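Beneath this line is the structure, given in structure tokens, with notes to follow.
Heads up, one of the protein chains got dropped from this complex, but the rest are sitting where they should.
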Amino acid sequence: MQAATVSTSSAPLNELPPWCATLQEAKARKGLSFEQIAKELGRNEIWVASVFLAQAKPTPADIEALEKVLGLESNALAAQAGSHWWPERGIGPAVPTDPLLYRLYEGVLVYGHPIKAVIHEKFGDGIMSMIDCKVDVQRKADPKGDRVVLTFDGKFLPYVPW
Amino acid sequence: MQAATVSTSSAPLNELPPWCATLQEAKARKGLSFEQIAKELGRNEIWVASVFLAQAKPTPADIEALEKVLGLESNALAAQAGSHWWPERGIGPAVPTDPLLYRLYEGVLVYGHPIKAVIHEKFGDGIMSMIDCKVDVQRKADPKGDRVVLTFDGKFLPYVPW
Amino acid sequence: MQAATVSTSSAPLNELPPWCATLQEAKARKGLSFEQIAKELGRNEIWVASVFLAQAKPTPADIEALEKVLGLESNALAAQAGSHWWPERGIGPAVPTDPLLYRLYEGVLVYGHPIKAVIHEKFGDGIMSMIDCKVDVQRKADPKGDRVVLTFDGKFLPYVPW
Amino acid sequence: MQAATVSTSSAPLNELPPWCATLQEAKARKGLSFEQIAKELGRNEIWVASVFLAQAKPTPADIEALEKVLGLESNALAAQAGSHWWPERGIGPAVPTDPLLYRLYEGVLVYGHPIKAVIHEKFGDGIMSMIDCKVDVQRKADPKGDRVVLTFDGKFLPYVPW
Amino acid sequence: MQAATVSTSSAPLNELPPWCATLQEAKARKGLSFEQIAKELGRNEIWVASVFLAQAKPTPADIEALEKVLGLESNALAAQAGSHWWPERGIGPAVPTDPLLYRLYEGVLVYGHPIKAVIHEKFGDGIMSMIDCKVDVQRKADPKGDRVVLTFDGKFLPYVPW
Amino acid sequence: MQAATVSTSSAPLNELPPWCATLQEAKARKGLSFEQIAKELGRNEIWVASVFLAQAKPTPADIEALEKVLGLESNALAAQAGSHWWPERGIGPAVPTDPLLYRLYEGVLVYGHPIKAVIHEKFGDGIMSMIDCKVDVQRKADPKGDRVVLTFDGKFLPYVPW
Amino acid sequence: MQAATVSTSSAPLNELPPWCATLQEAKARKGLSFEQIAKELGRNEIWVASVFLAQAKPTPADIEALEKVLGLESNALAAQAGSHWWPERGIGPAVPTDPLLYRLYEGVLVYGHPIKAVIHEKFGDGIMSMIDCKVDVQRKADPKGDRVVLTFDGKFLPYVPW
Amino acid sequence: MQAATVSTSSAPLNELPPWCATLQEAKARKGLSFEQIAKELGRNEIWVASVFLAQAKPTPADIEALEKVLGLESNALAAQAGSHWWPERGIGPAVPTDPLLYRLYEGVLVYGHPIKAVIHEKFGDGIMSMIDCKVDVQRKADPKGDRVVLTFDGKFLPYVPW
Amino acid sequence: MQAATVSTSSAPLNELPPWCATLQEAKARKGLSFEQIAKELGRNEIWVASVFLAQAKPTPADIEALEKVLGLESNALAAQAGSHWWPERGIGPAVPTDPLLYRLYEGVLVYGHPIKAVIHEKFGDGIMSMIDCKVDVQRKADPKGDRVVLTFDGKFLPYVPW
Partner (left out) sequence: MQAATVSTSSAPLNELPPWCATLQEAKARKGLSFEQIAKELGRNEIWVASVFLAQAKPTPADIEALEKVLGLESNALAAQAGSHWWPERGIGPAVPTDPLLYRLYEGVLVYGHPIKAVIHEKFGDGIMSMIDCKVDVQRKADPKGDRVVLTFDGKFLPYVPW
């Protein structure tokens, strides 16, 4: 068990409910990765990280599994993030300052309109759903430097005149 | 040849150089898709759409090929977007209003921190490059409704203490 | 009685008076829905949820009924949200980040001007009141997926020259 | 035929393509209402007004019908808003200044969180789609002053863990 | 008849329809005051100035009277600001920079909450309508320096639970 | 004596000094109105409400009278808001979200330029002072619904070339 | 007579009426300084520069003198900036980007509160008028580098309870 | 010794280090003015007020003198604002809301460009330093009302090509 | 002589005076680099690029040399950017969107406070001048990829108490 404390006085935890820090501390003390926890829950690790950051709502089974894998007391998480809790999604400033987050934002600024143009041509008038969407991150080995492969797999939703 | 005019008085063309509208009108009159043009150039269609929106710099060979496939006069594009022209990247408002673009932005707001958490664990302290990054859009058939598969394939860049 | 704690450190409770969390905790522990509480008070559930979020002012009778149905001590709510308390309406950032809230905002961005154009034609120069306005949410069954029917029923207020 | 000119130098037409003013002038000269045009097209009048404001994409049949009912030359609209044109949705400032539009925005600021709370209870974690959504405005007679009944009828989209 | 030209390249005319400058030029050339024009129309001069700034909708009779008193050609105003035109209200930046306008804004910043507190006590939960509201400016002689008496006379609109 | 607590965790008290909540609680417990307190002090009730919200500086006599009428200990207010304290005026966000406050702001957005135009004509180049200005709210009975009469009576200050 | 053209496509002239560029061109061609023009008008040069930037209203005598000293046709300025024209004061972005302007703004950010504290002590509760205020710039010789002496000489306006 | 407490929950103290309130309380209890303290330190009172607001860095001698004149324990200030402390300059919102501060800001908005124009003519291309700058406030008696004379005496810094 | 046109409809030229595009077109047609032009003028190439972007004021000798090396008519630049013209410095949005520019901004966001901490320790309380500052860009060969060496060499300006 490693010593690990997680401060709630700085971003992003300063705008999240307190159980987020609890989860992160437990994870750090157990020395677990999101990948390991995700396997225990049968989920993708991005989704699990979203729960840790209050950006996804865990099912009762997820909550029970999290309490178990993280060694929390029974009901410790359920009492706070149970059926009465709903995510208030969207964290951080409107324009991210953290370089990793900013690069994703830059992807929207620079490639957003080209992506829109191509989606229009491939699908017609509509959008890629960010609700019915699976997000995934993979590490791809590359001799010139390994690469991050970030995928959004979202349902196309057409605009229909009425 | 189809009748097609492209107005430069509304977003995003109102903030772009005039040759962007020229390219779009020529493409519309020829009835070509980005996919078809991309094949002619040997490029990905997102990259081609980025050129059409002044978000990527075409090589002299790209310019020549574009002039040809779009039926423009020789040098018509080179004189405007040639070696003396450089992209001023990033278009549209800081928070997009168009729903398709906003969904991408929402992906950053909601899943940005989870993506950051997972990249940290998989790669360490650093970022996914948005410069050495290939963006791709595919249509995936699905009986419940076809899906957009949007991929960012970017080099991991580590922070190195100095 | 279910274990339930409600944190005031994250949105929207971090900008509301403390009795809002008290109400939400009591409701969660009692396992009551807004619909059930609304029936007890003889009110619409949206209005009741507005009281829970300090966006509407309850009458003394509403307060008494709330204290009763939620099992609060007598006067516990009256002392805080009684006749001396007035709502400070409007919560959250100017542009919502939560996807559910953002979609409502998007409705204003995309359909606001069309709604204005049609109201002008149907009623003349004026507005739909958001003060004398009843808001309602219904669930409509649909084989392709149930639908939310959100209705604003507001008095038309004409501009009158003077 | 009434004399009618529509200026493109003020909001919202100053940020729209020029054919929007053409449509509005033709409509004014013909003395037609959105309701009448909607009947010709077999559409809801809010959707028709959305086309007039470049917020919806008309089908080829819609375009042909619009050219006809408005007395435009054949292909006059198709050449500008035809298959090569895609809406750039979302107009006006982030916080509307026009009182009619602001009231809709105020509805989101004041009742947005209560609506979210009730949708969560009635449907679970998810959103009301603003893509698969029908917007409607009706005039309801009322002896104390007629009322605007504004309805958003949108598909519920659940968040699904992955 | 005085020589007078009115530029549309600076605030606030740069965001208004062109007939606003036409009205102002005609008024200046005729050497008329808002007070004189208001008497001809049987209106308050603030309302008349609101029409000159596209912030109020004149009736057909107002338009005819304006064309006459300003010496405009018949229908010159009607063709532009007639029944097909609707005000897009709210001009200038969110925080005014002009000192006269800023002082009004400062009145809201400094005395807004006190005004709210007193209205609540005198009327209960509700607002002063800015739609059913008469605005008036008078000059009050005062030996220490004349005073502006600015009055908003607006209907109280109560919030009613539903 | 009524039970009454005033929370400092929400707007506008969260940005004010703590004695503002003390004054409001004392006033609520005594069941006094601003009008009654104003009579005791020989002041207008808007000015008194401004003191309660830290937007005006009370004289030593005002402070003594307030301590007395509210039943505070001698010097309790003087020690906090006495001669060493100066108001930091202007509260709330740049664009108000509370509907009552927003309507006042809307008055500036919509009628600000017309008011400016009329003041220019009646007084010449200058402003209405918001420092030497008396603000007043009256209730005017009206069979169609009582009206709020809000008056700003401010000294005209001319610009003088130098 | 020097060749001199003044572009209106960049700040600050792009937000000013066109006669501002006319004045600046005439001044440049005549090779006059603000100091020289100010002497002709019997004004301070800052005030004269304010007229050139549409931030002050010239009297008819000022206008006549300006037309003369700048060699403009009679009435050329009067027709545009005469009795029917009123300044719309306040130019540039809310936070200046030009370093000279920014330093003035920085003076407010850094020394604004100290200035407020000292004015309170020397004068009591009130402000320094920016309407009844003379602004002056002098060059003070200094062996370590000449200094700018910028003075605001403004009337103190006390807050008076009412 | 007067009773005086200074709250740190409102602007500007809520964004300053805690010793700022300590200094202000000590000053109030001692009944000292900035002018008196400045004499003890041999400094200008604006500079002293800047130290009280954490906008200037006191020397060790200043700190010792402040501890003495304010009756603080030896080292009480040094331990907090000593050699290890550096000012983080610039307080309050980007656009001030307090009327006294706003007037200074308005001076920049309205007279900033005229000041720039005159400095350019008197000195050439460059700025007035806000680092090597002495700020001073004097009270000037005037029968029409005393005046504030605010002076910025700053070194001119020329731009030099390289 | 190469064909080259430079559009003024997109950033940053859309906010600059028209002679900036003239200079850029002439430079492109001549096939000159900033380095070559800088050598002709005896200046650093960053300073020359600053003149091309209206961010630095050229001397009469610089103007003459520019007219010559770029093949412009005599006085063509002097008439526009001569002694009567002054830079309005600072271009682009407050937060840059172009990735190259954003990285510089990110340098301030991430390393700004560390740079401040080290400058304080090395120099005491003060700043690095951005007026008396030489900016330089060099290409440094590196087997892992060449590097940009960007240097700001600015005079330290100490704060001096007064």
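Order as written gives the chain letters A, B, C, D, E, F, G, H and I; numbering starts at 1 within each chain.
Rule of thumb we're sticking to: a residue touches a chain if its C-beta (ideal position, glycine included) is under 8 Å from a C-beta of that chain, and two chains touch if they have at least 3 such contacts.
Being a predicted model, the structure only gives us computed values, none of them experimental.
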{"item": "Visible chains in contact with the missing one", "value": "A, B, G, H, I"}
{"item": "On chain H, residues whose C-beta touches the chain left out of the figure", "value": "8, 15-19, 54, 75, 78-80, 82, 84-85, 87-91, 94, 130-131"}
{"item": "Touching residues (missing chain, whole complex) on chain B", "value": "43-44, 47, 56-59, 62, 86-87, 116-117, 120, 125-127, 129, 131-132, 134, 157-162"}
{"item": "On chain G, residues whose C-beta touches the chain left out of the figure", "value": "95, 97, 99, 102, 106, 109-110"}
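Methods note: only the chains that are shown with their structure count from here on.
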{"item": "Smallest count of steps, each to a touching chain, taking chain A to chain G", "value": "2"}
{"item": "Chain D to chain G, fewest steps along touching chains", "value": "2"}
{"item": "Interface residue overlap between copies chain A and chain C, same or different (over half shared)", "value": "different"}
{"item": "Centroid distance [mean C-alpha coordinates] between chain I and chain A, Å", "value": "41"}
{"item": "Approximate Å spacing (C-alpha centroids) for the pair chain A, chain B", "value": "25"}
{"item": "Per-residue overlap in chain E, given as positions that touch at least 2 other chains", "value": "12, 47, 87, 89-91, 94-99, 102, 106, 109-110, 116-117, 126-127, 129-131, 157"}
{"item": "Pairs of chains, among all present, that meet the touch criterion", "value": "A-B, A-C, A-D, A-I, B-C, B-D, B-I, C-D, C-E, C-F, D-E, D-F, E-F, E-G, E-H, F-G, F-H, G-H, G-I, H-I"}
